[in-house]
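Right, I'll just put the structure down here and ask away after.
Removed: one protein chain of the complex. Kept in place: all other protein chains.
Right after this comes chain A.
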Amino acid sequence: MSILLKVDNIHTHIGQYHILQGVSFEAKEGEVSVLLGRNGAGKTTTLKTIMGLTPATSGTVTFLNEGITKNATHHIASNGIGYVPEDQGIFGALTVEENLKVAMRKENDAARERQEYVLKLFPDLKKYWKKEGGHLSGGQKQMLSMARAFINDSKLLLIDEPSKGLAPVVIEKVMEAIIEMKKQTTIILVEQNFIMASRIGDTYTLIDDGETVQSGQMSELIQNEELKRQYLGIG
């Protein structure tokens, strides 16, 4: 499998704070790469840095063999990276339909087919088509956010903590959707819920204090009790 995205020793500052101090990993085509680590380790900032929302001060991000480190966020998104932020980023006063319409870059047959596909994936969205985003439940917001990122034939999806604050039954639905989306796209997932991460992920990258600690196959991490205890507080 070819490397779709490569993050090489990125450093990111937010104001006076040096948040990322050397994060490196690769995402291979068709895989789910999971970023793991404690709260405040730098996982969300890593995704934001890839998206150009908190640009890296040094290091490189390469997507489809092209450097995107200094690109503007809208260019990065247009080039094929979809983003599902931790807070879902729903436009609360817009309906479900309008949220998807804003996201849809080209309104052609292919885009409409894709919309049909996401509505099959997330039937609740069709049910609440005319409902304002701000009035959806947490799970529905998560689904809308994922649908919005997926609607443009993105080659890579960055999904930040999709299970956060959701009921177990809803987490199960979200997880099934991600497994389904994986058939069509590559995913980088930030997830605190290790059970979910281990079921979906193919590879992992452990981040601690803004640095990559270790990367590898998820199956290896599942077996490595010491690593899980030391960096994830489980096991």
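Operating definition for what follows: a residue touches a chain if its C-beta (ideal position, glycine included) is under 8 Å from a C-beta of that chain, and two chains touch if they have at least 3 such contacts; residues count from 1.
The rule we apply is simple: contacts and distances are computed from a predicted model.
Chemist: Looking only at the UniProt record of the hidden chain, which name from "NADH-quinone oxidoreductase subunit I", "Cytochrome c oxidase subunit 1", "histidine kinase" or "Branched-chain amino acid ABC transporter permease" is the right one?
Modeler: The record names the chain that does not appear here as "Branched-chain amino acid ABC transporter permease".
Chemist: Which one, A:4, A:20 or A:77, makes contact with the chain that was left out?
Modeler: Of all options in A:4, A:20 or A:77, contact with the hidden chain holds for A:77.
Chemist: Please pick, from A:42, A:85, A:139 or A:162, the residue that touches the omitted chain in the full complex.
Modeler: If we include the chain that is not displayed, A:85 is the one touching it.
Chemist: Which of A:101, A:126 or A:199 touches the chain that is not shown?
Modeler: In the complete complex, the chain left out is touched by residue A:101.
Chemist: Against the chain that's been left off, what residues of chain A make contact? List them.
Modeler: Residues in contact with the chain left out: 51, 53, 72-74, 77-78, 83, 85, 89-94, 98-99, 101-103, 105, 132-134, 148, 152.
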